[in-house]
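Data first, discussion second: the structure below is written as structure tokens.
All protein chains of the complex are present and in place, except for one that has been dropped.
Let's look at chain A:
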């Protein structure tokens, strides 16, 4: 499904959570939605899933507004970092309710995941540990088979092997049936290989929207003598520079071949590092 975001703005009193944001997500794909705390990610996901209204601008999913739109809400599954389920329900009933709501619900997958994460179907939600509640969220998100599935930091309290299992099953599911998966997380290094496109939000604005492989190619750290580096970066978009003993390293967008021709050392910048530099940039 195509998601078109136009001039989207969300204001909470004096606070601008989203500031005139525009972009388009074209189709079934795995998107990484990154940014620091308070950057506007959760607000965006809440509007996208039709749970809250924007203050201005629009989100259209296949041309329709998701707010209070039954046909669309059953195509969207948002799993948040907690409080996804009513405390008094048993796991079995949670799954039953979601199976009625999502037309493409996969009970077999849900059963498999419940087993994988050693969840007892009779347990009530309020008795679950943080990690177990996250595992239930992941189960619902994956089994919903919703054409737009959104995971907002879905694995608080989940240990590394369980997260790894989640990535594996997510990828298997995505391969067997393409759908739009929007993934918001702070554990970027663990998942960045899954992303085909990356969006970075900073203070309510999109500071970057690019295919991850293009980022890996164009975002680079160039090092060399101060003069050489300064000459090279003069006409480029510079993200950050550091200096030591007459040497300079600059993080820029550009072509690695060109930097090599200037006699500079060139290194790629992993997405996690890029996000850190982009979002600590003053006034970005």
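As a working rule, a residue touches a chain if its C-beta (ideal position, glycine included) is under 8 Å from a C-beta of that chain, and two chains touch if they have at least 3 such contacts; residues count from 1.
We adopt the following convention: contacts and distances are computed from a predicted model.
Only one of "GntR family transcriptional regulator", "Peptidoglycan D,D-transpeptidase MrdA", "Glutamyl-tRNA(Gln) amidotransferase subunit A" or "Membrane protein" fits the UniProt record of the hidden chain, and that name is "GntR family transcriptional regulator". In the complete complex, the residue from A:68, A:159 or A:267 that touches the missing chain is A:267. Considering the full assembly, A:216 is the residue among A:36, A:124, A:216 or A:240 that touches the omitted chain. As for the chain not pictured, it touches chain A at residues 29-30, 167-168, 171-172, 174-175, 189, 192-196, 212-214, 216-217, 263, 267-271.
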